[in-house]
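What follows is a short report on a single structure.
Taken from a larger complex, these chains appear in their original positions, while the remainder are omitted.
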């Protein structure tokens, strides 16, 4: 699971991830897609985010529908 | 409906979407077009936005005319 950033995203497809954004929010969902700009597509995860999904002190919101996040908002993606 | 971000936009053409922006506003409308910068074109949706169209705590405004949104303002697009 080591490797270049986009390799990690490729390996995380169909897995739950937490995406923290520059505005201080964070989204939790299944990684359904991505591109080279780190634009990502999240889909509803069957399970709710757990404490382990937290990124520092951020509250994490579960996505409920297919959601595209533009890559230039992303701070970190926890795979 | 999984896939790369631009594939999701392609699949969402003529469907209602909610676009949240970096300034904390959000627009609701039918996706009439887009390009590789995630510039999008929204048109008036016959129906009003519902609770399901909300993105977190943002109020969502319906577009009333053809509106181009420059992609670098976009945080997320809920398809």
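Going by the order they are written in, the chains are A and B; count residues from 1 in each one.
The working rule: a residue touches a chain if its C-beta (ideal position, glycine included) is under 8 Å from a C-beta of that chain, and two chains touch if they have at least 3 such contacts.
For clarity, every value in this text was computed on a predicted model and none was experimentally measured.
Visitor: Beyond the 2 chains sitting in the coordinates, how many copies does the whole assembly comprise in total?
Guide: Across the complete structure, the repeated chain appears 7 times.
Methods note: only the chains that are shown with their structure count from here on.
Visitor: Find the geometric centre of each of subunit A and subunit B from their Cα atoms only, then give the gap between the two centres in Å, rounded to an integer.
Guide: Measuring from centre to centre gives 19 Å for this pair.
Visitor: Which positions of subunit B touch subunit A when the two form their complex?
Guide: Those residues of subunit B that touch subunit A are 1-9, 22, 38, 52, 56, 71-72, 74-79.
Visitor: For the complex, which residues does subunit A have touching subunit B?
Guide: Contacts found on subunit A: 21, 23, 25, 27, 32-35, 39-41, 43, 61, 63-70, 72-73.
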